[in-house]
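Shown here: the complex without one of its protein chains, the others still in place.
Labels run A, B, C, D, E and F following the written order; every chain starts at residue 1.
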Amino acid sequence: MAMFTAPGAYDRAITVFSPDGRLFQVEYALETVKRGSTVLGISCPEGVVLAAEERAASKLQDPTFSWKIFEIDEHLGAAISGLSSDARILINQARIFAQSNRLTYDELADVEVLSKRVGDIKQLYTQHAGVRPFGVSIIFGGVDSKGSKILQTDPSGAVWAYKAVSVGAGSDTVRGILEEKYRDDLKLEETLLLAVECLSKAIEGPIDPSKIKIVVIPAETRKIKKLSDSDITEYINKLET
Amino acid sequence: MAMFTAPGAYDRAITVFSPDGRLFQVEYALETVKRGSTVLGISCPEGVVLAAEERAASKLQDPTFSWKIFEIDEHLGAAISGLSSDARILINQARIFAQSNRLTYDELADVEVLSKRVGDIKQLYTQHAGVRPFGVSIIFGGVDSKGSKILQTDPSGAVWAYKAVSVGAGSDTVRGILEEKYRDDLKLEETLLLAVECLSKAIEGPIDPSKIKIVVIPAETRKIKKLSDSDITEYINKLET
Amino acid sequence: MAMFTAPGAYDRAITVFSPDGRLFQVEYALETVKRGSTVLGISCPEGVVLAAEERAASKLQDPTFSWKIFEIDEHLGAAISGLSSDARILINQARIFAQSNRLTYDELADVEVLSKRVGDIKQLYTQHAGVRPFGVSIIFGGVDSKGSKILQTDPSGAVWAYKAVSVGAGSDTVRGILEEKYRDDLKLEETLLLAVECLSKAIEGPIDPSKIKIVVIPAETRKIKKLSDSDITEYINKLET
Amino acid sequence: MAMFTAPGAYDRAITVFSPDGRLFQVEYALETVKRGSTVLGISCPEGVVLAAEERAASKLQDPTFSWKIFEIDEHLGAAISGLSSDARILINQARIFAQSNRLTYDELADVEVLSKRVGDIKQLYTQHAGVRPFGVSIIFGGVDSKGSKILQTDPSGAVWAYKAVSVGAGSDTVRGILEEKYRDDLKLEETLLLAVECLSKAIEGPIDPSKIKIVVIPAETRKIKKLSDSDITEYINKLET
Amino acid sequence: MAMFTAPGAYDRAITVFSPDGRLFQVEYALETVKRGSTVLGISCPEGVVLAAEERAASKLQDPTFSWKIFEIDEHLGAAISGLSSDARILINQARIFAQSNRLTYDELADVEVLSKRVGDIKQLYTQHAGVRPFGVSIIFGGVDSKGSKILQTDPSGAVWAYKAVSVGAGSDTVRGILEEKYRDDLKLEETLLLAVECLSKAIEGPIDPSKIKIVVIPAETRKIKKLSDSDITEYINKLET
Amino acid sequence: MAMFTAPGAYDRAITVFSPDGRLFQVEYALETVKRGSTVLGISCPEGVVLAAEERAASKLQDPTFSWKIFEIDEHLGAAISGLSSDARILINQARIFAQSNRLTYDELADVEVLSKRVGDIKQLYTQHAGVRPFGVSIIFGGVDSKGSKILQTDPSGAVWAYKAVSVGAGSDTVRGILEEKYRDDLKLEETLLLAVECLSKAIEGPIDPSKIKIVVIPAETRKIKKLSDSDITEYINKLET
Partner (left out) sequence: MAMFTAPGAYDRAITVFSPDGRLFQVEYALETVKRGSTVLGISCPEGVVLAAEERAASKLQDPTFSWKIFEIDEHLGAAISGLSSDARILINQARIFAQSNRLTYDELADVEVLSKRVGDIKQLYTQHAGVRPFGVSIIFGGVDSKGSKILQTDPSGAVWAYKAVSVGAGSDTVRGILEEKYRDDLKLEETLLLAVECLSKAIEGPIDPSKIKIVVIPAETRKIKKLSDSDITEYINKLET
C-alpha cells in the first residue's frame, strides 16, 4: 500500500474502475502480451496465414511441440502471445465450441462467432472479483462460408476484425511493414512471403527456420497446413534475394 | 490507501455510498463512456436513426466489421459508447430477450421494455459486491407498436426516453446541435442529414464515410438498414452545399 | 483509510454498527434521497394523490416517459426519490407481488402489506455484506379494502403510514405546508390543489405543467389516473387566483 | 484504521473477539436499542401487559399504524426497541413459528420456546461473517399453558425470563419503578396502571394517549387486546389522582 | 491496524496462526469464559453433580428460568460458562444428538461421545473463516453404561475427561478446594456438600440459595434431578456447622 | 501490519507464497507442534510401538482418558502432537477411512494409503483460503499386509515413512537416542524398552507411569494393545538397572 502513489488504490482489485475510468488489471495483463513472442495473421482472397516467433527456452526442447500456433479445427487456427497456460485454457474452449458447432449444425464454425465466444469468456474475467484477466492475446485465422477471416482478442475481451494484424513484442515493427506492403489482392504465396518478412524483421538476431512457425489455410481446401522447415527456408532465401 | 485523500475510502468498493450519497464506481465507469466514440440516436415520425463515429485503430482493420452499432432485431438497433467487450455482453442479452419475445408472444420486442431489461442487468452490477459496473452507455432505437422510440441507459442502469440523444466524447457538441435543430416533424431524410451533420461537427479532422456508421429503421418497413459508404457521402456532400 | 477521522472505520462496510449504534451506509443512502426530486403523497377519504417534480435533464427527453411515478396496480401507485435504477428494481418487485396477489387470492393487494414486503427487501440490503442499501425512498399510495392509504419506506427498510408525506430535496418545504393545511376531511379536488401548491413552492423557479407529474386514485373507482398537462395547468391557475 | 485507538482493530468485524473477550458489534447494536423508544412488559397471575412509547416523527403519521407493539398470535405479543426494519424481520419469523406450531401440534406456541427461536436467529448474526447483528431488543409477552410469561432477547441472542422488564431509552427509569412497586400478586388492573405509570415517568414532557400504545393478554381469555385511547386516558387520570 | 503492537496482525482473523503457533481468537474467546459465572462438575461412584452460580441481572428475573444448567437427556446434564446465546446453540445440538441416539440405537447417549461431538462443532469454528469461535465452555456430566462421567470442552473444541472440574470466574478457587478435598470414594451426599462448599467460596458476598443452581444424576436412577431451594439451604447450613 | 518487518505482509494469508517461496502459516502451525507433547513411533519386524508423554493439566483429570494415542483400527494406531481438537477431526477421518476400507474390500487398511489420505486433507487446508492449516502432526503406526509401518504427516500434509520417528517438544532428544540405538533387527521387547527410554529422557523431571501412554501392535496378532501402568513400570525399572 504505497503511500505516495495515488493509483495504487485502484490497480489491485479487478472489479473497480479508476477515477478516470480505466481498468488497471486489464492494462497490466496487456503488458504481459507486449512482452510475449511476436505473432501475426494475414488474410488474402486465397486464404489465411498465421505465423509466430518461437523463442526456444533451451536447445533441448522438443522441436515438434507447438506452443504459439494451434489448430482449432481443420479450417481455423490460432496464434497466441502472452501466458501460454492461460492461452491453453482458451484454446480448449475454442476447440470445444468448434466441435459442438460441427455436431449441432453439421457446419464449420464461423470464425467471427468463435472469436467473440472466446472474447466473452475473457470479458467475464475482467468484471468479476476473485479472478484475474487472461494474460494473452489471440489471433484467430480461418476460412469459413464468408471467406478469409482474421480476428484478434485482447485481455479485455474486445474483438476486432482485421485484414492483417500482429501482437507481441515485435508487433510495432510488423504493423509498420504490413501497413506499407499489405494489398487486398495479395496471392497466397505473396502473403506467406510477407509473413516471413515481417517476422524476420521483428525477431532479433539472424533468422533461421527453428525460430519460426507458420500455418496456412488455403481458401481452396479449407485445410490448415503447417509449413515444414524447408518450406520456411525457401521463403527466407527468397527474401534475401 | 492514500493518506490524504478523504474520498479514497469510498471509491473502491462498489457496494458502498460515499457520505454525500454518491456511488463513485458508477461515476468512474461514466468516465469511460465520456472518453468513448460519439454515438447518437434521433427519432422522427417516419422512423429512427442511429449513428456512430468509428475510430479505426489501424487502417488494416476490416471495414465490414461493426463494433459501435448492432442489430438487436429487425426493428431495433443499438449504438454503444465505452468498453466494447462490456457492450457485447449486454447486446447478447438484448438479442436473447428480443428473440424470446418473438417466440413467446409472436411479437416484436417493445423498445422501452427491452431497454429497461438491459438497465436492470446494469443495476445489479452497481449494487452487489464482486463485480464492477458495465463501462458502457447504450442508445436503443427502434420502431415498435407505439411508434419510433429512442432510449438510453448509462452505467448506473438508469433508463431515459428521448426524442434525440447522444453519448460519448462529442456528445456535448451533438447535444447543442440537436437542441437547436431538432423538430418533432422532421422527415426521415432530414433526420439522416441531421445525424451526419452532428457527427461531422463532433469528429475531429476532415470527415469521410470511413469514419461514420449509420443505420436507419423506417417506420414503414420496420426493417433496420445500414447506409452504404456512398449513401453517407451523399449526405456529407449535401451538408457542404 | 483516513488517519484522523475516527468514524472512517465504520462507514464503509454495511454490515457493521458504529460505536454509537449507527449504520452509516444507510445514512449515506438517505443523502441520495435528500438530493432527489421532491415527491409527495396525500390521502383523503375520497382517494389518494401522488405528485412528483420531474427534473428534465434535457429538453429532448420524451415527455411521455415517467420516471418518478409508477403504476403498481390499478388501485395502487408509487412515487420515488433517489436512484431511479434502484427504484425500478423495487417497483418491479412490487408489481410482481400485486399480480401474484391477484392471481392467488383474486383480490387487490393490501397497500400496507405490499409496502412492508418492499421494506423487507430493503432491510436485507442493510444487514448482509456484499450489497449496498437501496438508494431510494418510495411513497406508496392506494385505495384498498381498508380505504385510502399512504405508506413510505426509506433506505433502511423502515415503513411508516402517513396521512400525507413527502421525500426528496423539497420535502421540508412540503412538510411545512402539509402540517399547516392538511385536514382529515379534505375533498379530492382540494387534495389535488394542495399537492400542486406543495410542489409549486418546493420547485425552484416559475412552475409549469412540464415540471410536474400527478396521479390520482379515487376511492370511488379505485382506478389510477394520470392528470393531463391541461388538468395540471388548471390547478396552477386556481392557485394563482 | 485509527492509529492510536487500540480497540479499533476489533470492533469492525463481527466474527472476532477483542483481546478481553468482548464482541464490539453486539455492544454497538445495543447502543441502538438504548437510544430506542421505551417499551416494557409486566406479567401477573391474571395476564400480561406490553406497553410502548410511540414517538411520532410527524403529526401527519397515521395514528392507527403500530410500529412498536405487534401481535404474534392471539395469546402472544411483542414490544420492540431499536431498528424497526430489523424488528419486522424477526416479528415475521415469530409469526411463522407460531402459525406452524398451531398447524403442526394444534397448540398455542410456548412463549419461552418461541423467544428462544428468535434468539437463535439473532445469535447466528453475531457469529457469522457477512452479516451484522440485529439492532433490536424484543420483549415477548403471552399466556401459554404454563401461565403468564415475559421474555426478553437482546442483539446477542441471549434470552431471559422476567416478571417485568423494560428496554429502550427510559428503561433505567422504568426498572427503578418496577423494582419498587412490582408484586407477584398484582391484579391485571393494577398491572395496567403500573405500566402507564412507568411510561409516564420515562417519557419526556406531558403525557397524553397519543404517545402510548398498550396491549393486554388476560389469562382468562388468552386473547390479545389493544387499549383504546380512552382506556389509556382513564389510566392516566387515575394516576394523577 | 496498530502500528506498534506486533501481535496486532495475527489476532483478528480466525484462520491464521501467529508466528509462535497460537490462535489468538481462541484465546480471546477463553477470556469471555474466564469472566463468566463459576460452574463445576464432580463425579463419584454414586453419580454426578453439576452446580452453577446464577448471577441475577435483576431481582425481577423469573427465578424458575435456568440459563447456566441444562438437561440434555434424562441421564445427562450440562453446565455452561460464557456467552449464553452461544451456549444455547450447542445445547440444542447436544439434545438433538442425544435424541437421535435414543431413536437410532435405543440407547442412552455416551457422555464422552456426545461431548466430543460438541467439541467437533466448536473446532470447525476455529479453523474456518467467516465465523468466530464459540465463546463458551461446557461441562457435561452424566451416568452412562460406563459409569459416572464428567467431560469439559473449551472454545478450541478440545475435550478432556475429569473426575471433577470447574470453569468461569471462580474456577481457580474451586480447583484449589477440589484438589484438596476430592476423593475417588466420595458418597453422593458428600459430593453435593463439596459442590456447595466450592461455590460458596467462589461466589462473592454472603451465599444464599437464590445464587446457586444444582442438579444431580444418581447412578442408581440415571435421572437428572434439580435441587430445590430448601435442599440447597440444608447443604449451606451443614457447611456452616 | 508492522511497518518494519517485511515478512509481515506474507504470513497472514494462507493462500500466498512469500517471495522466497515459503508458506508462513504452515511454518507457524509447525510451531504449535514443536511445543506439543513428545510422541514417537518405532517399528521392528515383530511389530510397531507408539508412545506418548501425557502432560496432565490437573491431577483431577480422568486417567483412563486418552488424548495423545488413538486406535484407528485393530491393526493401526496414531500418536498426535499439537492441537488436540484439530487432531480429533483427522483421527475421525482416518477411522472412517479404515472402516469403509474394511466394508468395501474386506481388508485391513494399508497404513501408507491411510496416512496419505490424511495428508491429502491437510494439504487442502494449506492451499485454499478461508481455512487455516491443521496444527498437528500425526504418527501412524500399524502392521498391514506389507509388514510393520510407521508414517508421519506434518501440518503441510507431507507424508514420510520411517523406521522410527518422533515429534513434539522432546523430539530432538528422542531422535538422538533413536539414531544411536535403533537397529533393524530389534525384538518387540527391545523396541518397547527403547520407547520408554526415549520418553524418560525427553520428559522433564522424574518419570512415572502416569506420564506415559504406550500401545503396541504385534505383527503376530495385528491387534493393538495398550500397556498397563504396571507394564510400563516394569520397563522403567529395567531401564534403571
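The criterion applied here is as follows: a contact is a pair of C-beta atoms (placed from the backbone, for glycine too) under 8 Å apart; a residue touches a chain by one contact, two chains touch by 3 or more.
Every value quoted in this text rests on a predicted model; they were computed, and no experiment measured them.
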- Note on the structure: Of the candidates A:G21, A:G119 or A:P133, the residue in contact with the absent chain is A:P133
- Item | Sites on subunit A contacted by the missing partner chain, in the whole complex | 1-3, 5, 8, 11-14, 24-25, 28-35, 57-62, 64-65, 67, 83-86, 88-89, 92, 125, 129-135
- Query: For subunit F, which residues reach the chain that was dropped from this view?
  - Reply: 1, 3, 6, 8-10, 13-23, 112, 116, 119-120, 122-123, 126-130, 150, 156-165, 175, 178-179, 182
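Note that in this section only the chains that are shown with their structure count from here on.
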- Rounded Å distance between subunit C and subunit E, as computed from the means of their C-alpha atoms: 54
- Note on the structure: So, in whole Å, the Cα centroid of subunit C is separated from that of subunit F by 68
- subunit A, residues touching no fewer than two other chains: none
